[in-house]
Structures are given as C-alpha cells and as structure tokens.
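Provided herewith is a single structure, encoded as structure tokens, for subsequent inquiry.
Complex shown without one protein chain; remaining protein chains in place.
Here the chain labels run A and B in written order, and each chain numbers its own residues starting at 1.
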Amino acid sequence: MSRWGMAVDLDRCTACGACTVACAQENNVALGNPDRPDQLIRWMEILPAERGKYPEVSARLAPSPCQHCDREPPCARVCPVYATYRNVEGLIPQIYEQCIGCRYCVNACPYTCKHFNWSRPEFPAPFERGLNPDVSVRNAGVMEKCNFCYHRLQVVRDTAAQEGREPKLGEYRTACQESCPTKAIRFGDLDGELEGVRENERAFTLLEDLGLMPKVIYLKEKTS
Amino acid sequence: MPATGKLEPIGWAEAFERLADKTRGSEVVFGAGDLGRGERQLLRGIAARREAAVVDARLPWGAAPVEAMREMLGSGEWRFDLPRATFVLSLGADWLQSFPSPVEAQRAFGAMREGPRRACVVTADARLSVTAARSNDWFPVARHHLPEFALSVAHAMVRMSPAVAARSPAFAALAGETRFGATETGKRLGIRPHLIDWTASGLGMGGVVVVDGADRGIEAAGMALNLVAGAIGRPGGVVAAALPPLPAGLGEPQARETGEFPRTRAAPVVILAAANPVQLALAGSGFREGLARASFVVSLSPFLDESAERADLVLPVSTPLESRNLTWGCTLDGRGFVSAGPAAVKPLYDTLEWPEALLRVGRALSVELPWKDAGAYFAAAAEALSAQDLLKKGGFKSLEQDPAPPSLPADPGAWAAETVRSALSRPGPGAFPLGLAVHVPLAFLGGSGAHLPYLHGIAQVSGREIWQTVVELHPDTARALHIPEGAPVWVDSARGSIQAVLRLRQGIRPDSAGLALGLGRKALGAFAAERGTNPLDLVESAEPAFVRVRGAT
Partner (left out) sequence: MRPGRGGAFRVQIAFFLFIWGFTFVTAGWFAWSARWLHRYGDAWKPAVVMGIAVTSCFALLAGLLTWTFVALGRGENGERFDPVPDPIERRLLAPVLAGWSARTWATALALVAVIAWAGYCWYLQLRYGLAVTGLGRPVFWGMYIVDFDFFLGIAYGLVLLSAVLRLAGADWRRAGQRLAAMGAVFAMIVGPVNILLDLGRLDHLHKVYASGRMQSPLLWDVASIMTFLITCLVYLFLPLIPDFGLLRERVGGFRKPIYRFLSFGWTGSAAQVAALDRANRLLAILVVFVAVIVRSVVAWITSLTLQPLWHSALTGPMYVLGAIFLSAAVLALLLAAMRRAFGLSAVIRPVHFDKLGLVLVLCAVVWGYLMVSELLTVSYGNEPDEMAIIATKLSGRFSLLFWMAVGGLFAAPVALLTRKSWRTAGRVVAASLAVFVGSWAQLYTELVPVLEHPRMPLPGSGHYRPAAVEIATFAGCLAAFVLLTMILTRFVPVVAVFYERRGRGDAAAQATERSREYQAEVTHP
C-alpha cells in the first residue's frame, strides 16, 4: 500500500509562488473577494517566517499545503460526520458533500491549513472556461484543503487499468510539483519515489514536537 | 488626453481607417511595453520608416542593465551566467522576483543549488527581499549607498590583488580613494567591514555581480565591479549573448528606443503597444504629460488597462495563449534559442495576433513592411530561424553556436567611473529621512498581472497582507514615529503622497522604507481597480528616492 507524501527542498525553493497559482488553477479554487482577504482560499501557500534581529535576519519561506498527518490527524479526530479522515494510503481527503461546515477541523488543526467556503465561489466569464473538469467546484459552507491532487491519482489508476498494467513509479504527480521551476517540490510514495527522504539529515516537519508525523517533509536550507 | 470614458465597438476596417485618418500629416510617437522580440522589431521597423520616436515604457526595476552594457561593453546583449556562477552578489537587484526572464532566474537558482558545486549568493539591499532571504547572506545597504558599497568592494579587491586594477584603471582609481576603505565605508553605510572584504574575496575568486537597469549609478557600479572581478566574458560571469541572426526584413531600418517622451510642441498621435504609461510611466519620463498633449491615442493591448481606458482607439490584441508564438533569444548561459508554437486556445474575443495588428497599424501609417499579414510574417521568420516545425507543433530548440568574442573598449570602466562619481554627489536624505526601497513582486511583473486574482495571494511574499499596499518599516523606526503595526499611514516624498498599511519587520534597514509596485490600479476590473496604491506616484525616476512615513488618522 502506498503512503503518499511530499518533500519540499527549502534549499532550492525560491518562493516564486508558481505552486500556489498552479494549485489554485488545478483545483478550481475560488478566486476570492478582494474586500475580504481574510476569507481567501489557497490550498498551497508560502508561509513567511522571519527570524533573528536586524541586521542578523534570515527568512524561511516555506510552501505549505495540508500536511497530511500520518498519525491521528487532529482534523479527522474531531470531524463529527466523516467528512475528513485518514484513508488507507495515508491521504486525508475532504468529502464536500458530507461536510456540515462546523469548522471544528480547522480549529483543531495546528497548521490551520484548511479553508472554508465563506460564500459561493463565483467564476465570472471568462474564468469559468479555466475550470478543471476533473475537480468539483465546492459549494458555500464546506471546508476544503489540499488533497494531493487526488483526482490525478484516479486518472493514473484508470489509465493504468485500461492499459492493463500497474501505475508506474512517478506517474502520479501533483500540480505544484509539476509547476515548480527549481524542482524543489517532489511528490510520491514515501516508500517508493521518496524513499529515504525522512532519513535525510536535512529533513524536518512542521511542529515536529506535536508528534503528528506530517507527510509533507521539508529539507532545510544547506549551510555553506 | 481626450477621454469620454465610454467604449463604442467598431469594426477592424473602420478602426484602421480612423487611425490612418488621424495620423495623416501628424507626428507619431510609439510607446513600447512588454513586447516579444519579433513584435518589438516590427514596431521599431515601422517607427524607423515613419521617423517616429519609440519610448520604452517598461518598468526599469528588474530590467537588464542595458545602458551600462552598451556604454561599457559595446552592446546590450549580455547575460548574467547564473546557472554556472559560483559566487553571486546581487547589488540591489531582487532578481528572483524581478528579472528579464523570471522563469530562467528560478531555474538558474535551482541549478546553483544542484549537486556538490553549490553557488554562494549574497545580496546587498535595503530590505530582506526574496532574493536576500534565499541568499546565503544579506548585507543591509541602503539603496543610495549601493554605489559606495560597490566601490569599497572594488577597493578591497584591488588591495588584495593589485593586478586587477588593470582591468579598469579609471574605476580602480576611483575605488582606490581611502574613503572607500572597508572600515570607513562600513562605518558610513552601517554594515560590518569584514563583509566587504569577504565579498571582495568571493568576487575575486570568480564571481558575478547582478544588477538591474533601474538606476544608472548602481548599474554602472555593478557592471564596473564585474569588470574588476574579471567576470566579463567568463563562464559563470557576464557572457555575450549568441543571438540567432535576425530574420530578413526585421533588422534594418530600426528606431532606437528612448527613455523619455520627445518634448516637441506639436500634438502627436501616440500609439501604445502593450504600454500602460497612465499607470506605469515614471514622472521623469514625461510620458504622462506627452499623453495629455496628444491629439489622438491608440492602445494595442490584450487588456483594457488604464491607458486603454483613456485611449481614443483601442485595438484589442490576442493573449499569448490565443496566438501563434515565435520568439528567439539567448538563455542565461549565452546560448541562443528559438521557441515557437501554435495558438493554445481559440481567441475568446475578436482580437488580432500581435504581428497582424502591428502590420495593419503600419499600413495605416502608410508604412509597407515585406509581409502582407501575420501568416506571411510567421512563415518568413520561421524559415529564417528554421523553426517551421516548431511553429506547427510547438517547442523549443537551442542553437549550437559560440558567441562572437567580445571586443571591449580600451578602458570599459571609464564611463562607469564617471557615472558613479556623479551618483556619489547626489543629495542624500533631507526632509525625507527614509530611503525608499521599491520592489516589483513577481506576481505583478512589469506592472501586469494585477487583474489575475490567483496572483494576489503570492504578491506579498514576505508578509501576510493581500490586496493592499504595504509599507515596510523596521520596528525601531515605527516606534520612533509612534505608529503601531497594521495602522494606515501616509508615505510622502518630494513628489507626492500615497496611503499604505504599515508592516513591521526586522528584515529592513531602520533608515529605509519598503514598498511593492503593482497595485493601485484604476482599471482592470474588480480584482485590481482601487486596490492599494501606486508607489510610482512617489518617484521622479528609478534613482534612489527618499520618503517620510506618518500616521493617517
């Protein structure tokens, strides 16, 4: 059984934001309301974090999707209706039709990496032509988040089944990974494509001490 | 400029008739914004045959230091060979965010971080820009101090190995003055002297200095430093571009672009090609005044931007996805390439491809170019570049050809020394105590993109604000001004005032204020219009400017 994960090499990341835009485009993320930037939805974000005092300042700019906690995701724990859970492959899907919109999951999430559809998303012409037919447009009042482009896995499996073969290594790719110009984002099976990433000496995860074992693994900047 | 504010649809034939009518016997001025290489050549060809001026309407931040390259190296076609660089000094250039080819910049950075040979990147800038954040080190140097910083690095390099002075005697002589010693300069600029020495040794061992074309003084200092470091013509330094030969008919005759709007008395007809001077022209260029004087304004643009909204005639052009593409140029390591492809999607509206629109504009100005329409143009250009297949299927090919060996003037640094000397005598902060550090977010590169909602989320890379203009200050500066974080403030300069929201960060010099360009649009729909303010209202030119911040109550 696969265990899908992501490795983000912060040494290569340039914070260009291509992943953010590609993700939003791929997943029909709502355009947002400029009057309410606090209600903006972006599944993939660059988290800015400045450290140190002037003039010894450094900044870490980390692309941050849903962390896909491997061990008891707090969101799945508190969801009252099975709208989010950890599936057998370690993915944490969000079932929009099941969600009641209580927002408990995001309040329980230490990464606050889920989003709520505060209003019905609108795609005025010509934006509606850019919608991805493989992904549903969410209704108002439900939570959503990064699901590692799960629809692409389905396409990969369907294609493989039609061709009577097993899905190939590296065939399942996420939109952010594909758009990354420096190849800082790698995606795959933690026991397959990404084998050994966790053991990398630069590897760390966000809020490691909470013990949630996120499957988004960061490789910290090299020092020279 | 006459502007009724109302749009009235007319047919293409009628549009070009009107254009012909209006331009008959009057002076024509072109404004050229972000055009493809071929389209730019077409425009300059038309302008040359019509003896019309072409004003470069691109934002200077993030542009290549073309002027310094021309003056010092004889041509503007040089590249910073970042993919092969081992040591990079970004001199006030936020090249990961604004660069002539942003995609190449990101890729180059990826290449620098690849494998065991890991390039060292340091950035000298007033704020911890994205490039600075991703660098190995950030040297906080105020924008107006950057030429001095470059001089002191050169000073240290000459001291370390006196032989390098021969690469540019004039510049080395200027840098050799005692006031540019590391200790003294460090004290004056508020940075640690050993950083200057360290940078000098890094550059000396084969580094490159990246500058943008925003300010002459910085540009000259940076390129002169490249000269002293021996980076010119060296792999991993500044390499000459091996451009493919121009397709026949595109080369000559050609109008030269100017930075300023011609100051004639007559009321010209202004034709804007992907140019948006209403929003993006610097006050010093006189472009806005020129527009106000114009008898007739034509805008060729895929989007109804501020200038198009006020134009007398709007000629809608297809977006790159809607039209055939054929471009050529040179990658950062100096190798030529050709890239071409068919239209990805059918045009959404009744628009023309760029070459078609330009050819028909030319015809309206009674300039006959060798091609009857865009199809003929593409066919001829593709043949000249042997890219017929590419144009049909889409793709990219590198050209295996060595760049022509550069022939440099006797002392290429003489111009730089002169320019830097005059930059040093510029007035410092006076009534406006804070150095203004303008930067161009990648999302709004070239001033476009503000109407695309997905880009707003990534515009403020180092902050949390979205859809508003933010002025960055150091917490100590804000404390002295008694303004809390998140408060609305006025930013004043000698030229004007804009409103912004205050953000405090450690990653900016206490004597500087950071502002991002791209917002403060007046057009382009709900996602752009009236969101934030335009920092260009504060500056005369791209030279380092000074501002004051006060609370807006």
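Definition applied: a residue touches a chain if its C-beta (ideal position, glycine included) is under 8 Å from a C-beta of that chain, and two chains touch if they have at least 3 such contacts.
Everything numeric in this text was worked out from a predicted model, so none of it was measured.
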Point to revise | Which residue of A:P55, A:P110, A:P167 or A:G192 touches the chain not shown here | key: A:P110
Revision key, fill the gap. Touching the hidden chain, out of A:G5, A:P74, A:G188 or A:P214, is A:P74
Revision key, fill the gap. Cross-chain touch to the chain not pictured, restricted to A:T14, A:N28, A:S64 or A:T205, is A:S64
Check your understanding: In the complete assembly, which of A:M6, A:V142, A:C180 or A:L194 touches the absent chain?
Key -> A:V142
**Study point:** Interface with the unshown chain - residue positions in chain A
**Key:** 33, 36-40, 42, 45-49, 64, 74, 77-82, 98-104, 106-108, 110-113, 115-120, 139-143, 206-207, 210
Check your understanding: Which chain B residues touch the hidden chain?
Key -> 457, 460, 463-466, 486
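Please note the rule applied: only the chains that are shown with their structure count from here on.
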Practice item. Give, as an integer number of Å, the spacing between the C-alpha centres of chain B and chain A. Key: 34
Check your understanding: Which residues of chain B touch chain A in the complex?
Key -> 96-97, 102-103, 105-107, 109-110, 113-114, 118, 120, 128, 130, 133-134, 136, 138, 140, 191-192, 348, 442-443, 453-458, 461-468, 474, 505-510, 526-527, 531
Study note, to complete from the structure: The residues of chain A that touch chain B in their complex are 9, 11-18, 20-21, 24-25, 29, 31-32, 34, 37, 40, 42, 45-46, 48, 50, 52-55, 57-61, 126, 129, 181-184, 222, 224
